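Written below as structure tokens is the structure these notes are about.
The other protein chains are all here in position, but one chain of the complex has been omitted.
Then we have subunit A:
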Amino acid sequence: MTAVETAVDMSTALGAVPIPSPVLTASGCSAFGRELEPFVDLTAIGAVVTKSVQLRPRSGRPTPRMAETPSGMLNSIGLQGPGIDGLLDGELPWLAERGARAFVSIAGVRVEDFAELATRLRGVPGVAGLEVNISCPNVESRGEVFACDPVAASDVVAAVRAAADPAQPIYAKLSPDVTDIVSVARAVVDAGADGLSMINTLLGLVIDPDTMKPLLGGITGGLSGPAIRPVALRCVWQVHAALPEVPILGMGGIRSGLDALQFVLAGASAVSVGTAVFNDPSALGRIHAELAAALETRGFASLREAVGYAHR
């Protein structure tokens, strides 16, 4: 990382696991970290949040998988990935060898899938914790997304907490596509989540005016990028106000250190950078340096002092 050394203490934590930087990748936006190596010091960032992994390898959806939208994009990748065996054999050892921390995002279509993934990840070297991607359709509830139902969401989180390595914090990743995000947050925290990742993408649609049909192969897609930043920030603000003791990994449209600062002031103790990496592969190191400088200018001696400052 090309960080200009500032006096600000940038260390933070994921649950009880200390990390040297509050800036992390976002799930699905940096694959498994490997491709960023030419641009980012993977050991200096907070952690590599991996692409959501499921039990079996997945091809993902047919193309087209993305559409550019004003200050953002719509994607329907369909969780393409190697499955947990591929991750355990290839990607996680690669990260561990380099001393990079992995925050492994897990996904499934039934509660037991999540629990089995958490079991497989117990004690795996380099795994700093788990992010539970509950923005998946629940096959046992006619495809309703877990994250949109506080009961289904807490079932998943309770099962993961029971199965997971006690040393690995688990963060539940919340969807903004709900009426009351605070009630979902409260439910998953009560079920044992050590922290909250927020937000996942917003469901969107683009129609191609030439073909007059939905542009994406998956019809709808997830909206990300700076376009969603105010929505994400509002979610972080509301949840931190209601649950000030619960650590939040904030994300949604972060592109600069000042964007990250807004999330910290709203209550996030760490941030993920997703879509901005497509625009600038060096974004993580740059945002860490910009955030440190911004905190120093505002008289903060540490990142921790600034967390939730806007509420005080």
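One rule holds for everything that comes next: contacts are C-beta pairs under 8 Å (C-beta built on N, C-alpha and C of every residue); 3 or more make two chains touch, one makes a residue touch a chain; residues count from 1.
The rule we apply is simple: contacts and distances are computed from a predicted model.
Its UniProt record calls the unshown chain "Dihydroorotate oxidase B, electron transfer subunit", which is the correct pick from "Dihydroorotate oxidase B, electron transfer subunit", "Rieske (2Fe-2S) protein", "Permease, putative" or "ABC transporter ATP-binding protein". The omitted chain makes contact with just one of the residues A:Leu36, A:Ile170 or A:Ile199: A:Leu36.
The chain that is not drawn here is touched, among residues A:Glu112, A:Asp280 or A:Glu305, by A:Asp280. Residue A:Gly225 is the one among A:Gly46, A:Pro150, A:Gly204 or A:Gly225 that touches the chain missing from this view. In the full complex, subunit A touches the omitted chain through residues 28-31, 35-39, 51, 54, 56-66, 68, 70-73, 75, 77-78, 80-81, 83, 217, 225-226, 275-282.
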